[in-house]
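Removed from the display is one protein chain of the complex; every other protein chain stays in position.
Letters are used for the chains, namely A, B and C, taken in the order the chains are written, and counting of residues starts over at 1 for each.
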């Protein structure tokens, strides 16, 4: 992660301010506020603002005049109940705003979640920085043979070296030519400079962009359940992981319920339930006579053999 | 507006709290926080929470690391620019949460705005209070003769008295029977009591309900532009008016731009623009040779003759 | 269900038309088109229009130039895969439009699903018909003792008779007074008549309204998974059931996958998975030492003992 001295000073100044408020505040999240948590080689996640806390979920569920309930255990129980029964609207009453720096190909996947508010750095208006995502060697995965959408082993030796070199050289060349076409500040007085909105098309998809991204807790948890999942691409999962830590600090009761009823849960299909019933009746079911596809079978086995709390 | 002693105490307690925060705060809005502003005979609007301020709009538009710009005049100029060119995403970066008490028939109109987060008091789960909206005599409007959707003169004398009596009696009778069907607390030990989710259907549409309603500034302004409009039904307009006062306290620069480019603006259709051009060329255009319908003509005339700042 | 002769004729005329189209058509759904399927005592569900079919889901998932795949079994497999892995966007490529007549208190619950397009009959503009929902005796449920939100036994004898009488009388009285206040057609030449937008507040919540409701298949299935659920209120569940029959005719492959992976599925929480593992290891777990609440335990037991295909 590379922050300029000026950016660092802006962050420090924001963190130094303190004012009195009547609103609900969460000290553990205040602690993190504005700080840039590094992700990938040049990216970060920063919490910029938030609204509400665990009690606000309870308060909304009850449409109450004051706080939530009197006791934390009651709040926890109600929040677990809401999560389990998918009463999602009370979770929508909490809101959080992030500043995120991320490679464009990750941003393209991320933006498909349509329920958030987004302001992205504009390459029509401004010049893009010379920063690209180059995977660490241990994340340079081969194409999976079994799964068209997945990753296989990590590339080794010369192949890895070649890939890394190409990624770096092409990104740098494209950015160098991008700047040359722009001719910003009239470096070459003979030329006018290509419009920024056109020149940007010469950049590669691992170029970093950044945005403000704001969403409510319900939609954030939905995003995290999809993007912190082992099937998600590594390069977006690390962002989800960093965000989970901020949610943990912000709404610990909601996060615990989320772990219990989403992240740590598993949905058995109708056919899987039938297999379960046969097994609990003592039958030794095998995939071949289970009615499940091989992949369904493996997923079910994984859920049943996982260590608790894993 | 009727708040119980316990509700009043909850509000006082919420207002008494004060904690330190690193977040942007707006003293003028903090001043109003939690207080119930009376609307209609038993309704109210309360600001429960908020996120962001005028500077947050600027900050998002620039995707900056620190605050907005250095100078208020720059912020004002940028906010005006964003409003004028309908760059709506920076306004989505501010969020506000209200607690609102309102008649069911108003709630039904209100809920059509789909972009907000809502938690309504549940009549499946709880018993509805005995509170109904009965219009003040000066708002007891007759059906408009010219406009199927509008209001005409105010009803007078015996007709007004009869209407008010019927509204009150029917609402009270229905609520009395609602309670009787429920048989809460086993008042009549011989009876089981009808399910709440069924009994509620006996209530009239002027019964008060309440909800938590949370939205971002862009969608709030859109709501206000439709519902603070003279064509909106009086009973929802008074809510919009009360909310405008809270927006004024919260984001004064955005509100000023909203007045300039939305509330105080007027859109000329292609045909109206043609009329304008003829007029500015000195021609005395009349409705008959304007190409405009009578209603379009009257709307345009009203916009052109309005007192500035009205 | 009560359709006027004119309405019936409009429906017949719509059904009689036939034109050629290059679009995907679904004969089984064409068969049902425009017909009013009765729901409750005066309500109905009518399919008005639709876009897409099972092949359109496959086509969108592949972003293909032609149809889906060559073989139905391939299409079925892909659709099952998409449903299982919650790849929801291909299901959004099918759209359906209903005309629905329903009691207002059901409409208020229904409208909370914000992703649909809705046009409701306007009581500001038009006069509401004299039609109310009065439950059939076998659906006149008592309040549940164990569950604040649920139904218990069916009311019997005199209590049932009284409830039915009150519901009917209050609805009729309120509607009679509604008409009187309106004074439509100047029945009483001495009076002006109350504005429609005000008079409507005198109606009871079991009055029937109607709307056009349009949504995509993904959001429709989400709606159905919540509203066809046994925990949903009976009066909305019957609408969901009627709609499921139209979805069955429309996209049979998607519907089969929906039954397998949603309606017939069950999600085990982290704690439930731990119990399952102990059981499959031969341990006889009881609720007391399960770590589950009583209600969670009962839900899990129900899922494990249900007859396959139930």
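In this section, a residue touches a chain if its C-beta (ideal position, glycine included) is under 8 Å from a C-beta of that chain, and two chains touch if they have at least 3 such contacts.
No experiment lies behind these values; they were computed from the predicted model shown.
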> For the full complex, which residue in A:56, A:83 or A:118 touches the chain that was left out?
Replying inline: A:118
>> Among A:174, A:226, A:263 or A:306, which one touches the chain that has been omitted from the display?
In response: A:174
> Considering the whole complex, which of A:64, A:233, A:267 or A:293 touches the chain not shown?
Replying inline: A:233
>> Touching the absent chain: which residues on chain C qualify?
In response: 3, 6-7, 9-11, 13-15, 17-25, 30, 33-34, 49-52, 56, 59-61, 63-67, 89-90, 92-93, 95, 97, 99, 117-121, 210-212, 214, 216
>> Even though one chain is hidden, which residues of chain B still touch it in the full complex?
In response: 84-86, 89, 112, 226, 231, 259-261, 264-274, 276-277, 279-280, 296, 303-306, 308-309
> Which parts of chain A are in contact with the chain that was left out?
Replying inline: 103-105, 107-108, 111-112, 114-115, 118, 122, 124-125, 133, 135, 140-144, 148-153, 155, 159, 162-163, 166-167, 170-171, 173-174, 177, 180-182, 190-198, 200-206, 233
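Here, only the chains that are shown with their structure count from here on.
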>> If more than half of the interface residue numbers appear on both sides, call it same; otherwise different. Which is it for chain B and chain C?
In response: same
> Given that chain A is a copy of chain C, what angle of rotation, in degrees and a multiple of 5, matches their CA positions?
Replying inline: 180
>> I'd like to verify one number: the distance from the centre of chain A to the centre of chain B, where each centre is the average of its C-alpha atoms, in whole angstrom.
In response: 35
>> Touching at least two other chains at once: which residues of chain B meet that condition?
In response: 118
